[in-house]
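So that we are looking at the same thing, I have put the structure below in structure tokens.
The complex appears here without one of its protein chains, the remainder shown in place.
Right after this comes chain A.
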Amino acid sequence: MPTAPTSSPALNSKPAPVPIAGDLSGKLGWYYARIFPASQFTRWLRYGNDDTLSRREISFTLPGDIYLRWKSFPTPSKLLDSLKSLTPIKIDIGAIYNFPPADKNSVSAPLTPMEKELVFDIDMTDYEDVMGALAGGSAVEVCDRNWPYMATAVKVIDAALREDFGFRHILWVYSGRRGIHCWVADARARRMTNEQRSAVADFLYLRFEGRENAGRRQNEVTVPLHPSLARAKRVACEKTFRQFVLNDQGMLDGDERLRRMLAVVPNAAVADGIYQRLASSAGLSGPDKWDRIEKELLRAGKSDYGVRATVDYIMFKHTYPRLDVNVSKEINHLLKAPFCVHPKTGRVCVPFRATEVDGFLPGEMAPEVGSLLAEMKEVDGEVRGSGPASDLMLEGVKVFEEFVNAVEDEARSAQRKKKLEALDQRQAAELLVS
């Protein structure tokens, strides 16, 4: 995977011989002009005034992997013009800086990031070691089949963000191929320092050893569980583990998988005993096998804390969200914007509701740019889309709009409060003078 550079010159002048599949560039021209929810998009980035938008770093990836960083736009219309003329295959959103990043070479002061949404990135590739029967195929197929992992991640992180941290303005977006993004736009989240971001990310992150390091058990999964982890187990992980991991993925089917699952039991004798007992009962279903394993582990765990904690550890290892924490830890890290079109799949990165994540199967719910364009018709002198893909798009825009409205409300009431305070001070000063 190419890793997005932490920074780059304004223009990577590398020649771009790579042709784009089909005529994506042409399609994108239409897409940005007619379908892209421009007004909601810029309303979000303005947070109530153009000044905020103008100091926001926005970067484009142009066909041929030409990467333009440090762009910024003084007004919404400048941004939209640029989208239409450059037709980027990817838009990344960075931080709000102390002055417009586009001026960074003409201003002598250092460019310092002031604010950015708290973001999370979860990618299906990080789940490969816990995929069983449903592994294999192209990236998109893997994602479509294994969506329950993502659904579990959304439920767990969404609940933690709301209940543990008290955030309210949370946007979930399908990344267009095999992952999901999360934007937390509360004013309080936007102002967090790197240290605070990294603390929150670590709080929401569990470390599981790779197969290479199997055996070194981590002590993050404790008995009793931290309330946040207990809630994760309650709201999603346990159910996903039994129904999806054990049944659909068949993670306990066959000797090798059974052994692999038991490899994390810190006491080899206990693990071996369980293995022997289960090896003889091949006819059992996955969840039934797990019931036995759990019983055995809890019994052996009466005198061994490590063994006792293994029960939840295994369950979390297969279900707990695997965040790419580096994306969340730094205020200046860029993240792909919602409503981009993924150049490899043609799928639009649509937002979805956390409460409806189970029903959001990307293969069916993410509109494809080709279908969207095919559905466009001229109605009453206006070009509009209608049809199944357009309906999906409309749904995504609706979710987005609700988010943007809420964010704008917060920004507006903050401004009002500020004004009142200023007024109070002035009145107080006048009183003093008189």
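Structure notes:
Rule of thumb we're sticking to: a contact is a pair of C-beta atoms (placed from the backbone, for glycine too) under 8 Å apart; a residue touches a chain by one contact, two chains touch by 3 or more; residues count from 1.
Assume contacts and distances are computed from a predicted model.
One chain of the complex is hidden; its UniProt record names it "DNA primase large subunit C-terminal domain-containing protein", one of "DNA primase large subunit C-terminal domain-containing protein", "Ubiquitin-conjugating enzyme E2 Z", "Alkyl transferase" or "Ribosome biogenesis regulatory protein". The residue touching the chain not shown here, chosen from A:T222, A:Q243 or A:T355, is A:T222. Among the residues A:D50, A:E115 or A:D164, only A:D164 touches the chain that is left out of the figure. The hidden chain makes contact, of the residues A:L24, A:C143 or A:V200, with A:V200.
Taking the whole complex into account, chain A touches the unshown chain at residues 1-3, 5-9, 18, 65, 126, 128-129, 163-167, 188, 192-193, 195-196, 198-200, 202-203, 207-216, 219-220, 222-230, 305, 322.
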